[in-house]
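Omission of a single protein chain aside, the complex is shown with its protein chains in their original locations.
Which chain is which? They are A, B and C, in the order written, and residues in each are numbered from 1.
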Amino acid sequence: MAGDFNRVASCKATEWAKILRLDMRGLRIALFGLLLFLTIFILAAFSDIFAPYDPWNRFEPFLAPCREHILGTNDLGNDILSELIYGSRVSLIVGFGAALMATLIGTLIGLFAGYFRGLMDETLMGITDVFLMIPQIPLIIILAAFLRPSFWLVALIMGALWWTSTARVVRSKAMQIRETSFIECSRSLGFSHMHIIFSDILPNILHVIMPKFLLTIASAMISEASISFLGLGDPTMKSWGMMINFAFTRGGFINGYWWWYLPPGLCITLSVLSLVLMGFSLEEREEETMRIE
Amino acid sequence: MTFSGKKAIRYFLAIILIFSLNFAIPRAMPGDPLANLLGEDVMLTEESIAELRAKMGLDLPLHEQFLAYWRDIFSFDLGYSYHLHSPVSAIILSRMKWTLLLAIPSLILGAILGTFLGALAGWKSRDAGQKFETGLVLMIYCTPPYFLSLLFLYALSFKLGLFPLKGFYSTGSALDIAHHLMLPVIVMTLFSLSRNYMIMRGSVIQERGNLYAAYARAKGLYGEEILFRHIFKNAILPIITLLALDFGFILSGALFIEIVFSMNGMGNLIYDALLSRDYPVLQGSFLVITVMVVSANLLADLLYSRIDPRVRWQ
Amino acid sequence: MRSGLHYFAVSLLLVFMILGTAAQGEESSGTVLKIGTPNIVKSPSLVGDYYLGIFAHLSNPPLMKMTPDGKIEGLTAESSEVSDDGLTWTFKIRDGLRWSDGENVTPEDVKFTFDYLAKQDPNTAWMKDVVSEILVQDDSVVFKLKKPDSSLSLELATHNVLPKHIWEKVENATEKIDEGEIVGCGPFVISKTDIGAGIVYFKKNPYWTGTQPKIDAIELHTFSNMDVLSLALEKGEVDAYWKYAGTYPAANVQKLKDTGKFEIEEKPNVGFAILGINLKREPMSDIKFREALAYGINYDEILKLDAQGYGQVANRGFVPPSMAYFKETEPLKYDPDQARKILAEAGYKDSDGDGVLETPQGKAVKLTLLIQSSYQRMAELMVDYLKGLGMTAEIKTVDQSTWYTLKESFDYDLTLTRTTPWGMMVYANWGSAYFDSRRTGQGVLRTVDDPEYLKLCDQIMAATSKDQLEEYAHEMQDYYAKNLPAIPLYWGEVITPYNKDWTGWISNPLYGIYNADNFLSVQKA
Partner (left out) sequence: MSMRHDINAPILQVVGLSVRFETPLGLVHAADDVAFDIYEMETLALVGETGCGKSVVASAIMQLLPGNAVVEGKALFSKMDLLKLEEKEISRVRGNEISIIFQNPSLSLNPIIEVGEQIAEPLQVHRKMARRESHQVAKGFLSRLGLGERSLMRMYPFQFSGGMNQRVMIATSMILSPKIIIADEPTKGLDRALARDVTSEIEKIMDLTGASLLLITHDISLAAMISDRIAVMYCGEIVEMGKCKDVLREPLHPYTCALLDCLPERGFKPIAGASPSMIDPPQGCKFHPRCPYKTQECMQKQRIRKIDGDERQVRCWQY
């Protein structure tokens, strides 16, 4: 009996190992991205533990990197490493806020357009086309200036503008799933449209929404950094874009204080990279599985 | 309704909607537009303030301002900037010229290099050298444009002194302009390239799995022949749409590069107008950019149907 | 693919066409003095553009000028006289001045200028309230005033004189733009304004009969980025730095010193950074509160962080020592214990234990600190100091125009701003332009409506003798020291770096090195 059980268990284990190994092939890069992202996320969540100082504390200004201040101090004497660690918060909050909003709108519009077709589809996709054509960056900059200083609102504006690609993908996927037999079945059973859309179709397109969600976070992070760089960011929060802005406007570049502007720039690039890696490899995998089908 | 008819209605609605947005947003912002028409240190009487306000039509009720706005658009009058003391259309014309000079070469170079390199990268996605190249391009893709500009400016202009420090030109000779433009164009090309590269790479990876690619191979096509005779044309379709959308991005994205390189183009014009609440300039710029983006989309649609017979024959 | 190539070719052609139509610049010849400045000319409109108007003081010299020691003397006017009642000002126009197109400069030109600008230029509109009429008498121009204005000669040191034969045809002065030569009567005239390249070119006025300048041309290079400007200085692309009412950034000075190629001129700045206080609101209207505020600010730290120590901690008397009739008042001092003591005595205490003080009326002291983005760093410091006194402050960063609006509607508690030399000296002098509630204007706070202060302003405006002025000036500084309508954060210095290749620099408190005397004196070593 015990032998039998062992055999079954080991068989199961090898099966799983096989499946995992194969999954890993496509996901190794995504996993690297995830790891990178988790690091940043943990830094943001536990900034007060990781940061050596309160980022608002003032020491001697313009210190070069030394033992007490690994990345030196800025023009006010704030510890740059601590600023850097706290700065991850703004990036993540804006990124997630914008992506949540965009994904929500995009998914809803895509689902309705793809499920109901006809006039609904025409109208919703027409709106999508119009939104695609709005010159978005200037609009975001204007509205950011208008609604300052709340970065929450900035995130919401970005979200309200960036749902278009999600909507398109969700729509085409929803149209596919709509034609499958199990949806036919649900319809013939008399379930309501809403029930079919949210209980039957939505769970089946989560895997296409996910990479879009990640990529939206990435673009929102870049835009947040850009808006902060223009000096339109939230002044009560330390952000990476604002650190670069201060380095740019207060002599960091001319005096060659690389430890002031290089780390925040790298942080932006790395966190965006982490998301893009996950997003792209998930999208590529999705395409591969479609081909096998 | 025909396909193109539907498209036309969408373009029309887009223009109407965005134009209305242009009117609404600047007026919804706090701050008195009048205050910025003057400089620092200006002492004014109430009466001259009212006089100026009336002259600029700011004392009219909103709906009348809105009607006037549309009237002006249809007569190609973009208003007068009291801030810059010129008709807005003249200002935009003189600035747009420069921004296009920066954007068009970058867009073209980025599109050509991006699609070809991206196509090769997608074709040989397992090759180690290609993976390295893709990683490099991905890093650029993930860096905010202004930061890369800053690094280039610092390293190549500040440190090595290879390029001028600011502006589109100093003396105005063709050579001088080319020298000033080189670095910003390189940076913008890199960005345009990185976006096209990633899309094209994914597109080729997807297309190369199609049966027609296998059949091309079965016909005896070898290596890159398959890519360029068969896959490329199919894979480039998404790029065309993207290029049109990117056109708006690059026009406005030039803002950041123009700020870093201190260039007096549309980007700096919009930024200054924003800070000083120069309504006419803001509105005019958005209007022109919108028209350009919409026309770029229209052009992309036409180009798309040229390349893809399926759209043409629908 | 062939069609793709076709599009490519067309686009390329387009690019070259645009390139072909691009502006053709010019290079000045001979000895050229190049000055780098962060003051951007936005349009080539002599009357409409703020900074071009200031730059044109060289080509269209105002009636008066300021000497290096701060006195007002004639420039286009040879001399000026004021009647005993202060209501009649007579300016005798200098002989031998000619416009750059060969015409003579006449008193008619001057009369025309001010009649014209009072109507056309919002910056000169104040004249309608002050001047009843302008007359020409022989070789003089006479201003008849409605009420005494002791600062008239200073005002007239900031307004350019225009040639009547050109401008009388111009219907709308602010809308006239001119990228090419602009007719002027100074030693140099504007030959070209290239907005795209950010350069204003000056050439010698061929009809200039006065002292001959030792240079052939001047170029003003404008920079939107301070780092680039510093580098241009270092590389010798520009020879000197100038900013209206401002200084070279102290943080960049050391790098210039290290090159050994620069003379760094340091002069006390008549304008400086201040903490504006909204006296119309509680608890700022309470003198005890302001008293405590003054003790709560770490002036030494601000001086060090904002100006790298270039300057000195100010006195309570507001007016800096470089102004006339300066009176030594008690210096401002950082003493948080004293501040807390004053607050406690005045009834400010944290009775609900939330860490924030309440006013004697029981309202929590939560303040709004209104700033423009360039004051961001100083605002961060200020918030920290207020925290040290047990108050919370929220920074509200706005753009310039919103700042004006909110300031005008008194919708703030505290604000960080700055005074300019001209602003300090104009109106009833000694900073009164910033406080008198009857004044309007973009930079002014207009927070004081105390009759005692308003009366003092009127007295100064009407004063004709120096003794009287000195007495009023001291009275005013005592008023500031006692009432603290605003707190000066530090008295800064104007740092002006210039290349050692050039000698003979002359500067004055109002416009620094940007004055006609300087450009007639400066020469290449």
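By our rule, a contact is a pair of C-beta atoms (placed from the backbone, for glycine too) under 8 Å apart; a residue touches a chain by one contact, two chains touch by 3 or more.
This is a predicted model, so every value here is computed, not measured.
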Touch with the omitted chain, as defined above, among B:55, B:71 or B:229:
B:229
Of B:12, B:70 or B:212, the residue that touches the missing chain is B:212
In terms of residues, what is the contact footprint of the unshown chain on chain B?
210-212, 214-223, 225, 229-230, 233-234, 307-310, 313
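Everything that follows uses one rule, which is that only the chains that are shown with their structure count from here on.
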Of all chains present, which has the mean Cα position farthest from that of chain C?
A
Approximate Å spacing (C-alpha centroids) for the pair chain A, chain C
46
Whole-Å distance, C-alpha centre of chain A to that of chain B, is 24
Going by the contact rule already set, what residues in chain A reach two or more other chains?
145, 248, 253-254
Two or more other chains touching the same residue: where does that happen in chain C?
227, 231, 398-399
Taking the touch rule as given, give the residues of chain B at its contact with chain A in the complex, in rising order.
6, 9-11, 13-14, 17-18, 21, 25-26, 28-30, 138-139, 141-147, 150-151, 154, 158, 198, 202, 205-206, 209, 245, 248-249, 251-253, 255-256, 259, 270-271, 274-275, 282, 285-286, 289-290, 293-294, 297
Sort out for me which residues of chain A touch chain B in the complex.
122, 126, 129-130, 132-139, 141-143, 145-146, 218, 222, 225-226, 229-230, 241, 244, 248, 253-254, 261, 265, 268-270, 272-273, 276-277, 280, 283-284, 287-288, 291
Interfacial residue positions of chain B with respect to chain C in the complex
30-33, 35-46, 48, 52, 80, 82-86, 94, 97-98, 100-101, 104-105, 108, 112, 158, 161, 165-174, 176-178, 233, 259-260, 262, 264, 268, 272, 274-277, 303, 306
